[in-house]
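A protein chain is absent from this complex, but the other protein chains hold their places.
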Amino acid sequence: MELSAQTIANHLGGTVEGNPNVEISAAARIEQGKQGTLCFLANPKYEKYLYTTQASIVLINKNFELKQPVSATLIRVDDAYQAIAAMLDLLHTLKMQSKKGHSWRSKISWRAKLGKNVYVGAFAYIAKGAVIGNNVKIYPHVYVGENVHIGDNTILYSGVKIYAGCKIGANCIIHSCTVIGADGFGFVPQNDGVYKKIAQTGIVIVEDDVEIGSNTSIDRATMGATVIHRGTKIDNLVQIAHNVEIGDNTVIAAQAGIAGSAKIGKQCVIGGQVGIVGHISIADGTQIGAQSGVSKNTTENATIAGSPAIDYSKNQRNIAVYRTLPQMRDEIQILKKEIEELRMKINN
Amino acid sequence: MELSAQTIANHLGGTVEGNPNVEISAAARIEQGKQGTLCFLANPKYEKYLYTTQASIVLINKNFELKQPVSATLIRVDDAYQAIAAMLDLLHTLKMQSKKGHSWRSKISWRAKLGKNVYVGAFAYIAKGAVIGNNVKIYPHVYVGENVHIGDNTILYSGVKIYAGCKIGANCIIHSCTVIGADGFGFVPQNDGVYKKIAQTGIVIVEDDVEIGSNTSIDRATMGATVIHRGTKIDNLVQIAHNVEIGDNTVIAAQAGIAGSAKIGKQCVIGGQVGIVGHISIADGTQIGAQSGVSKNTTENATIAGSPAIDYSKNQRNIAVYRTLPQMRDEIQILKKEIEELRMKINN
Partner (left out) sequence: MELSAQTIANHLGGTVEGNPNVEISAAARIEQGKQGTLCFLANPKYEKYLYTTQASIVLINKNFELKQPVSATLIRVDDAYQAIAAMLDLLHTLKMQSKKGHSWRSKISWRAKLGKNVYVGAFAYIAKGAVIGNNVKIYPHVYVGENVHIGDNTILYSGVKIYAGCKIGANCIIHSCTVIGADGFGFVPQNDGVYKKIAQTGIVIVEDDVEIGSNTSIDRATMGATVIHRGTKIDNLVQIAHNVEIGDNTVIAAQAGIAGSAKIGKQCVIGGQVGIVGHISIADGTQIGAQSGVSKNTTENATIAGSPAIDYSKNQRNIAVYRTLPQMRDEIQILKKEIEELRMKINN
């Protein structure tokens, strides 16, 4: 499907400079723009490409002054960066509209309830008691267990697995091979060294507007619920253990891991490969540097780093001194000798 | 399905205090208990909830003294914590009994052998030569390759992939999207910088009573077998490379990684995000702190931490001193000046 410059300008509240009828069907970076693509210029570093790009349309800021002639049609907007994001959204939405209907190759229990306009791809499995909202997209090879609830407009990409009883909110996006609701890792050692499983009978609740990347694992609670609150964004390959609770609008980068019963606040930012031990409390607004190991509660809006993690600036200072350790050791040896020499002098 | 207080008391060898006919269908935490749920009280910290909970039944220790009246029916047992675990098991077992039969939407090779009472869900794939024990549960989207053996009572959740030739024991549980038997990561660099693949023709052997979380990868051996011995428990997103061997009853937390040909003993505890290099030997009973990097053999029952990992107490001491590094540096500078001053005095 194609969009004209005029259509785009109307959508963005911008103004066209050039041919309003030229059309695009995809977005591209300005340095790679070809005919039929839409680009944008926000960072002045890329200005040179504006004068050479073969893109059909370029979004630029309202007050941007051209220094050379431009062959592309321009659309002037308040903020070119926000405008391209809005256009990417629109292109995505148009693409998604083509996903509809229930494949006869899927398996949908007659005891599941599906809303209006739901897409169910081939080989998707929807168990009895499942309740699926309106406009939900369920791609091929998705597994929706017994009594799972999925809110309106949510997208489950190919291979997502949701175990029985879990609840997913509205407007969520979950990427391929992410597993929601597998058993928490709970065992009791017996006297003979054998571990006995503690049955995990809770669920996972994912609230509205949550996005979860691919190959992420979120375990069900032992009892009660593991909860991901509204608006939180979780990247790929993240581990979220049983009984964890994560507040609103928290961002968790790839390969981070959160151990059992930890409580993460709102508006936190957790870096890649971070580990958080179980049963602690991360306060609202905490920011955690990549690869940190967090073993203690944090205070609101703290910025921490290191393993074990401490205040970010202190950690930076420690690292700086750490790098001089061999010199420090040598200085100590020199001081020892100097003192010995002084002592000899005095005693003589 | 519902269970009465009397049935539960009989199952646990406990005694009912209150209405023996009240019924529950699920478990809950005592602070969240609602009608129809079973709770327990083991930790005195939660005693206050006992007097306010709306749970229908609460499990408590035999010798526990009530300080206020309680509306729930009580079941007194020797150990409330062990009793709730047993009840969670029972509830789980009853739920699992509903999984039975072979879906006509599955693909079961006529050259595979299935035991009695096997569940095969829709879109599950069982290749020729596979041998499946009694009471095995194979969920939708599971892949069982050629000549794979699965022991009695094992559960493979949706999306588990088991490559050709691998052997899984009895009473195992493997969670969604875990991959058993993909090729080990073995390549030989050629003179031109191109890497040539070493074919990986071994298998993976998982013995009885092993549980493996979701999104975990266990690679086949180059030749011979990667072996997970009896009773070992492996969490989510764990990497186990080719030719690794892991002893009985070892516990491996999420996101840990074990490189090729490492040998892990019995009864070890490996923390989250730990890395273990290839070709080393971790002795029986070794405990490894989270995020450690282990590059050397360990001795029996050692407790280690850090990256590179050393004795746990030494590592703790090093960390404590590390945090004072800027002060140490300053002290050295002060000492230098003081020595210089002394030298001047002496020389004068």
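All chains are identified by letter, namely A and B, in their written order; residue positions are counted from 1 within each chain.
FYI, contacts are C-beta pairs under 8 Å (C-beta built on N, C-alpha and C of every residue); 3 or more make two chains touch, one makes a residue touch a chain.
Here the structure is a predicted model, which is why all the values come from computation and not from measurement.
Engineer: Which residue, A:Ser56, A:Thr73, A:Thr154 or A:Ser214, contacts the hidden chain when the whole complex is considered?
Structural biologist: Residue touching the absent chain, from the options given: A:Ser214.
Engineer: Who touches the missing chain here, A:Thr226, A:Asn243 or A:Gln291?
Structural biologist: A:Gln291
Engineer: Of B:Lys100, B:Lys197, B:His279 or B:Lys296, which sits in contact with the chain we cannot see?
Structural biologist: In the full complex, the listed residue that touches the missing chain is B:Lys197.
Engineer: Among A:Gln6, A:Ser176, A:Ser281 or A:Thr303, single out the residue that touches the unshown chain.
Structural biologist: A:Ser176
Engineer: What does the interface between chain A and the hidden chain look like in terms of residue numbers?
Structural biologist: Against the missing chain, chain A presents residues 26-29, 32, 82, 85, 88-89, 91-92, 95, 103, 105, 121-123, 139-141, 157-159, 173, 175-177, 209, 211, 213-215, 231, 233, 235-237, 248-249, 251, 253-255, 266-267, 272-273, 290-291, 307, 319, 322-323, 325-326, 328-329, 332, 335-336, 339, 342-343, 346.
Engineer: Which positions on chain B touch the chain that was left off?
Structural biologist: 107, 123, 125, 141, 143, 145, 159, 161, 163-164, 177, 179, 182-183, 185, 187-188, 193-201, 215-217, 219, 222-224, 237, 239, 241, 255, 257, 259, 273, 275, 277, 293, 307-308, 310, 314, 317-318, 321-322, 324, 328, 331-332, 335, 338-339, 342, 345-346
Everything below uses one rule, namely that only the chains that are shown with their structure count from here on.
Engineer: Starting from the mean Cα coordinates of chain A and chain B, work out the distance between those two points in Å.
Structural biologist: Taking the average C-alpha coordinate of chain A and of chain B, the gap between them is 25 Å.
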